[in-house]
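Note that one protein chain is taken out, while the other chains of the complex remain in position.
Take a look at chain A:
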């Protein structure tokens, strides 16, 4: 009956914490216009960044440091998984192949999922989404391949190189901004070159947002696929 005591104590403390949070939220006026910085973003996002999607403009352009940090977090997670699960000799240990329906379906769906993921990260400045959802979608396609086939493995050499190159090119784009505009992650394509300025709301606009989101999409896709690959392998005794 210790577990019952434990459980009721946990429930009571969670209720207290929830009541406390609700009391805090009760003072927040929902549905009222309390924006300070938000107004600035909404009014200037188009001429300053060229993006129709204000969220991606803020995430990549106004506050690009955060996104760089997120990419770093993902990279560290991938490296950490690789380091934790490192063994000399590891193989896939799936016992049963998926049925013919499953393998055929995955074969048919795989290019479409990759295409859709690329669509998401290429159109990050126009439609909801961006690099992270697009990359996760692409990683899902590789996860499907892993699930349906016994001995599938991602092309490791290619993926690891792509991941590194993508990460470096993100920093490189920021450094070019530093060289041209004077601060890191300065949007040189839009602010200095005025490239695509007459093209607002179409694919070739948005300054460096599509470029950076393509980089992030490739990086996130390869990284999550690598994590899946690491986790699905087991040590083989020899």
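Basically, contacts are C-beta pairs under 8 Å (C-beta built on N, C-alpha and C of every residue); 3 or more make two chains touch, one makes a residue touch a chain; residues count from 1.
Here, contacts and distances are computed from a predicted model.
Enquirer: Which of the following names does UniProt give to the chain that is not shown: "Na+/H+ antiporter subunit G", "Coenzyme F420 hydrogenase subunit gamma", "Glutamyl-tRNA(Gln) amidotransferase subunit D" or "Xanthine dehydrogenase family protein molybdopterin-binding subunit"?
Expert: Choosing among "Na+/H+ antiporter subunit G", "Coenzyme F420 hydrogenase subunit gamma", "Glutamyl-tRNA(Gln) amidotransferase subunit D" or "Xanthine dehydrogenase family protein molybdopterin-binding subunit", the correct UniProt name is "Na+/H+ antiporter subunit G".
Enquirer: Return the single residue from A:102, A:162 or A:211 that touches the missing chain.
Expert: A:102
Enquirer: List every residue of chain A that touches the chain not included in the displayed model.
Expert: Touch set of chain A with respect to the missing chain: 96, 98-102, 105, 108-109, 112.
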